[in-house]
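Heads up, one of the protein chains got dropped from this complex, but the rest are sitting where they should.
Coming up: chain A.
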């Protein structure tokens, strides 16, 4: 599971949605691997617009990357190829193969196996769809 994907996801429990503590999810017992991916500067620039920077700083620090700029780079800062490469390495090449993602609000643990996180909820945390309400969130 890539660091970028973690930045796009949060706790699946409805009551946690939007709470400050539920994002980002926290890695626990994470086994890291680096997997080389093609470097596309345009994609990194593009995807940075969608990244929650505060969330990314938390995730990065938990994985031992402590050199992220305090503010999200924008404008001329994005002409710095080395910065884009570093972000590419963090967002796309740094992957968690085994471990857990933990919600800071409800403490629920989501297992990651073979790089695939599982967000299915046990009965007491989930809820059946109520007509179209499930899609409206």
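In the analysis below, contacts are C-beta pairs under 8 Å (C-beta built on N, C-alpha and C of every residue); 3 or more make two chains touch, one makes a residue touch a chain; residues count from 1.
The rule we apply is simple: contacts and distances are computed from a predicted model.
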- Pick, from "TBC1 domain family member 20", "tRNA (guanine(10)-N(2))-methyltransferase", "AP complex subunit beta" or "Non-structural maintenance of chromosomes element 1 homolog", the protein name that UniProt gives for the chain of this complex that is not shown. "tRNA (guanine(10)-N(2))-methyltransferase"
- Query: Which one touches the absent chain: A:32, A:106 or A:121?
  - Reply: A:121
- Note on the structure: Residue list for chain A contacting the dropped chain reads 1-2, 4-5, 7-14, 17-18, 23, 37-38, 40, 42-43, 46-47, 50-52, 92, 110, 114-123, 125-129, 131-132, 134-135, 137
